[in-house]
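The other protein chains are all here in position, but one chain of the complex has been omitted.
A and B label the chains in the order they appear, each numbered from 1.
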Amino acid sequence: MNTSMFPLLLAEHKGSFWFAEAGSTFAEETDFLFMAILWISTFFFVVVVGAMVVFAIKYRRRPGYQGDSTALHNNALEITWTVIPTLIVCWIFARGVQGYMDMVTPPSETIDINVTARKWSWSFQYPNGAESNELHLPVNKPVRLLMRSDDVLHCFFVPAFRTKADVVPGRVTTLWFQPILEGEFPLYCAEYCGDDHSIMRAKVVVHNQKSYEDELVKLNKAPDAPVAHGQQLYLRRGCKGCHSIEDGKVLIGPSFAGSWGKDVKDSISGATVKFDEQYVQESIENPQAKMRAEFAKAAQMPSYKGRFKPKEMAAITAFLKALEDGKITPEEESALPPPETPAPTGDGAAKTN
Amino acid sequence: MSGSATVQAQNASDNYLFNTKGFLSWALTLDHKRIGMMYLVGVMGAFLLGGILALILRAELADPENWFLTNKQYNQVFTLHGAVMVFLFIIPSVPAALGNFLVPVMLGAKDVAFPRLNLGSFYLWVIGAIFFLVALLSTGLDTGWTFYTPYSTQTSGPVVAATLGVFILGFSSIFTGLNFIVTINTMRPPGMTWFRMPLFLWATYSTSIIQVLATPVLGITVLLLAAERVIGIGIFDPKFNGDPVTFQHFFWFYSHPAVYIMILPGMGIISELMSVHSHKGIFGYRFIAYSSVAIALFGFLVWGHHMFTSGMANVTVIVFSALTFSVSIPSAIKVFNWLATMYKGTVQLNTPMCYALNFIFLFTIGGLTGLWLGTLSTDRPLHDTYFVVAHFHYVMMGGTMVAFLGGVFHWWPKMTGKMFNDFWGNISCLVVFIGFNMTFLPQFVMGSRGMPRRYATYDPQFTVFHEWSTYGAFTLGLGLFIALGVLIHSLLRGKQAPDNPWGGATLEWQCSSPPPYYNFHTAPEVNDPYNYKPLTYRGEKGWEYVRPKPSTVPQQPDQVQV
Partner (left out) sequence: MSHDHAADHGHDHPSFLAHHFDDPEQQFDAGKLGIWIFLVTEVLFFSGMFCAYALYRSRNPEVFTFASTFLNTKLGAFNTGVLLFSSLTMAWGVRCAQLRQRGGLVLCLALTLICASIFLGVKAVEYTHKWDMGLLPAHFYLSQYAQTIEHHDWAPFKELVGQAHMTWLTKLCILPGLITIGFAAWLFSTLKSKERRKIEVAGSMLLTALAFFGGIGIGRVFQAAEEAAAAHSTDHGDKHAATDADHKHDAASADHATAASADKTMLVSTDSQTKIGAPSIEQIDQKGGAGLFFSIYYCMTGVHAVHILGGMVVLTWLLVRASKDVFHEQYFGPVDYVGLYWHLVDLIWIYLFPLLYLIR
């Protein structure tokens, strides 16, 4: 298709008239079959509509013309127009199966990336432990996605890669493809998943090998700013599964929003303690030590003793402190620690190690 | 026996519309024709509501960002649009409204087999509709009309009320289908053999089989969903070791055959329209009749093609794809036979025929685009994009809705006794044609470029298509309003319709317009429904049936080998 004929239709669009950019090895086959069906369909469409128009004009009721009302039939014709379409769809079917089997049969050596879909964001975990919300891939390497959902159905769809697969809660679904084009491509959730389904969009960035490796190293590095670092730990080390950072939203444990500095009444001793550095440290290392009554019943948090370095403990504390007012401002997030004074709980954390 | 059909035409007071008066004479009527008319008013109301919702959606989508709806509101509106159109309009449109009016008259019977059940299913429809609408309008359902789990088990919307509404509507549909099957099986008058039945009856019969066999499965599916929400059975909830994909299998086991509940009666209408307005016996009667039954049966085996990306086993996926292609062939046979019917006929391009030709144009596109979606490799990128949206609107709306309108115009003189303005009828058909293609052709392109469905906001690269689609939708809306205006005008100012304005040979044209309460004062004489030889045109009086001498009556449907 000559794309220059449709300047308006191609605004901000990099692909051809019918397709997004051909970003993976699947594109060649599916685009070919798409166009083949298009031409077959166009042929039949022209035959059908052409005959319709010709008959409607040629046999229209008009003075001096009298058609014959006798019903006609012709078995040879019936068989012809049954058999020919049947043969054609058989070919289309076979070609489709062939392409499909390629799409569901990954090669033996793939880069495996874990995908978690949740309302309404994606997160990707790379082989080196890095995690991101945009998908970074190397060009010309087969990639296999192992996809899980935290809540409802989602669907991983990159038009440029010509493939998609549902992400089903309770299952691990896989999807493989091999990018062949460097660049950025849109990623959509294609299965309706609630309020913000339409903003569950992300970016796929296909790099050359070197830039991909650099990106992964960069992603794996802890941020310098303690609050941002704490947030990263919160997201990656399993806190977020039970503790929300929205005000008043209780998942399993208490929400972190606005907790800092508040009084906590222990359900067993009845003593009141302040939510401070000491309390945070104790609650991470020995979660059942002091608990509010409403959470004591179903307390199931495991001990995280020894799983955080002092610097990380400080970052978590900074993060919780920043949440004192229920939200984190960009300034808080990027604030670097004062060069000489160590972070508040740095000492406390150091003592236990 | 009376000499000619027009003798059966009685004075104006003996027609079903005016033989009794008062609200209760309608609300408690057992007359299938009145029930059909009440359905007609009901489904048109539902269509108006669904159409307005569609325009709201299209208006919102003219801009890539939230313009006047939030994401949540958008989701509620598209849910409402889909649910109203599917459950309240398309499924009952042709079978319940036109079918109720036509089945007994075309068959030559006095009524359907179970008139009380018939009235009961109408009230089930009303209750279901009220239930459904109150549920949807109160707090807003946002699950999509498909109620996919686990979203539907988690969302705060009135899912239970909506599923009960669907349940009740389902039973309305089951009872209608049951009534038609029994009517066609046991109430045929002498001479009405299976192969003398008009093709509309074949289509209705096939539809009824699907209604009876598929709808109960939807019933139990929505019941299990309601149970999930009320007593927490957990069988669709992965948290309790349940499986959300099972719900999809259950749901589509009904909802794919439901697609044929929607399209088959439309095809039946087109079979009638093509033959009558070409004044030509139908080409390949048996092929069209059998293809209806074939579609009904194959339709039960293809539900999995809605789930190609949901992670079914590869073998399952391939089998479903093969079966999907097999269902495309009977539809193609029908289209070819309709075209061949026009060949050497006398084509009258009046409003019903224009809608019929419009149907063939749009349905051919709808059917052919199904090839991409049935093909496994091309379905991967197209699944759940606007390509699918465009495809099923071409089939459901370009097919069923246009056929429904064609049928309404075709039988309007019979139902109301009034003629409509043919010129404005044709204009409405033209505007619908232009608006429809303008709305949905761009959606194919943006779909194949990757625009996912059910998106309230979208990437700017798709804006131009959405804009055209929105302009088209409003044009389409205009066309439908013109059609409505033509019908209302005919009620108020229309000329008295002759008994047989189009020259139809099926039995409904043998009784007066509108028909008397008992349809036929004497048992009608049953002949080949597509033999137009005994009909003579009498100008203003329409067509007159001149009974041929017995020796010239052909014993078999007279078909000539070409």
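The rule we apply is simple: a residue touches a chain if its C-beta (ideal position, glycine included) is under 8 Å from a C-beta of that chain, and two chains touch if they have at least 3 such contacts.
Computed from a predicted model, the values in this text were never measured in an experiment.
Colleague: With the missing chain put back, one of A:170, A:183, A:258 or A:326 would touch it. Which one?
Modeller: A:170
Colleague: Can you tell me which of B:182, B:318, B:349 or B:478 touches the chain that was removed from the display?
Modeller: The one listed residue touching the chain not shown is B:182.
Colleague: Of the residues B:230, B:491 or B:546, which one touches the chain left out of the display?
Modeller: B:230
Colleague: Mind pulling the chain B residues that touch the left-out chain?
Modeller: Output for chain B: 19-20, 22, 24-25, 28-31, 109-115, 117, 174, 178-179, 181-183, 185-187, 212-217, 219-221, 223-224, 227, 230-235, 237-243, 246, 250, 517-518.
Criterion: only the chains that are shown with their structure count from here on.
Colleague: Would you mind pulling out the distance in Å between where the CA atoms of chain A average out and where those of chain B do?
Modeller: 38
Colleague: Show which residues of chain B lie in contact with chain A when the two form their complex.
Modeller: Answer in residue numbers: 71-72, 74-75, 142, 144, 148, 150-151, 154-155, 238-239, 241-245, 278-285, 287, 309-311, 314, 317-318, 321-322, 325, 328-329, 332-333, 335-337, 339-340, 342-349, 357, 360-361, 364-365, 368-369, 371-372, 374-381, 383-385, 445, 448-450, 452-461, 463-465, 528, 530-533, 557-562.
Colleague: With touch defined as at the start, can you tell me which chain A residues reach chain B in the complex?
Modeller: Contact set of chain A toward chain B: 8-9, 11-13, 15, 17-20, 26, 29-30, 33-34, 37, 40-41, 44-45, 48-49, 51-52, 55-56, 59-61, 65-74, 77-78, 81-82, 85-86, 89-90, 92-93, 95-104, 151-153, 155, 157, 159-160, 162-166, 168-171, 173, 186, 188-199, 201.
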